[in-house]
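One protein chain is absent from this view; the other protein chains keep their places.
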Amino acid sequence: MRLARTIGIAGMLAATAVAAAEIPQEQRRSGLTFMTPETQTMQNDDTANPGMLWVLDGEALWNRKESNAGKACADCHGNAGASMKGVAARYPAFDKMLGRPVDLEQRINLCRTNHQQAPQLAFESRDLLAITAFIAKQSRGTPIEAGSDPQLEPFIAKGRALYAQRQGQLNLACSNCHDESWDKRLAGSAITQGHATGYPLYRLEWQTLGSLQRRLRACMTGIRAQAYDFGSPELVELELYLMSRSRGMPMEAPAVRP
Amino acid sequence: MDESTRREFFALAGGAAMLTVTLRPAEATPDMLASAIRNVVGTAPVKTGKVKLDIPPLVENGNTVPMTVSVASPMAPEDHVKSIHVFNEKNPQPNIGNFYLSPQAGRAQVATRIRLADSQKVVAVAKLSDGTFWSASVDVVVTLAACTEEVI
Partner (left out) sequence: MPSALVNIPKKAKRGDVIEIKTLMSHIMETGYRHTASGEAVARDIITSFTCRFNGAEIFRADLFPAIAANPFFTFFATVTESGKFEFEWVGDKGFSETASASISVE
């Protein structure tokens, strides 16, 4: 914790220098553009996109009345196509009660606890992924605007510092690959710019749908660092920074990626 | 490339990709592939042609490889494709899938997503209504994902 805070402070001081290394707006490319045409088709065709299976499940869950309060998401939020449009594009968002940002999965669980008297859904559980995918899909095409809330500035700075921090046995920072080496290859795979425009997404490597937190943890394991726990503030800060780094790019959930 | 050569290659590539040792079941051999094809065609000759096998030559991820197999055929009652059989060379098992069509199919074309464990040859054999067999094969390059991750 202390180390993270020290890094955070050092990071904030170095923020301007690091921001200069961020990819300029006109050069930003979604991971979609790094994939083969066949995989792009898998994403762009709703009748062939495996992520749509979770979206369908999510729609059913959206309308399902939860046991204790007998309330469904739909009872408060109505038609998701209208009420949830643009929501995923501005998450992670600042939660006033907690005084810090929460991502979409955490927001869903907060709603369940506070308004539905329903038990929390475990991270990466099928139900949580399904509801998240259903909500995220309603923002398809909407430009990302996460992080525009001034209350989020200190957290974005922390996320930026984490992003630039070398770690793990391979001593790599996210920026080494995704800011400095994108479009090069890592052992046959294309290195993308690391934009979070399509989460939750169907990853061919997982053969299932997964969240951005899962992907970040996988990357950390890949560089032989101890991955942060699901739901940890570090992962949310990284998510927040990544989304703010992708500002202006259209949402494309549920995406497909190798 | 066999396992040890591939590891050397990645080590030379900067050590950024680290492979864990996984228990690999015995690979299918060219003999298993030949005998799996024989199970379908028996002693009949298999001619090359009519069949088109569409697989990206370099796959993004061996877990999910889009594949389309089509056969040039009028799909008329007197001349149609009865079945298409797809095989592989190096997965633990030689069979990938068998597809049975009816004359009402209209077009002898099937698309699906397959798993390929390694760079290898994929073979499609079509059985026509006149009892003849036709085939096509493709060599596919499969690379492992750059980074391994823990199972959830």
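Per-chain numbering from 1; labels A and B assigned in written order.
As a convention for this text, a residue touches a chain if its C-beta (ideal position, glycine included) is under 8 Å from a C-beta of that chain, and two chains touch if they have at least 3 such contacts.
This structure is a prediction, so every number in the text was calculated from the model and none was measured.
Contacts of the undrawn chain with the visible chains, over the full complex, involve A, B. Touching the missing chain, out of B:Ile37, B:Val51 or B:Val65, is residue B:Val65. Residue B:Val110 is the one among B:Leu53, B:Val110 or B:Ala136 that touches the chain not shown. Across the interface with the omitted chain, subunit A contributes residues 47-48, 50, 52-53, 56-57, 60, 207-208. Touching residues on subunit B toward the chain that is not drawn are 22-23, 25, 63-65, 75, 88, 91-93, 95-102, 104-107, 109-116, 151.
One rule holds for everything that comes next: only the chains that are shown with their structure count from here on.
Subunit B contributes residues 10, 13, 15-18, 56, 58, 60-61, 63-64, 66, 143-150, 152 to its touches with subunit A in the complex. Taken together, the subunit A residues at the contact with subunit B in this complex read 35-36, 38-39, 41-42, 124, 170, 172, 186-189, 204-205, 207, 214, 217-219, 221-224, 227, 258.
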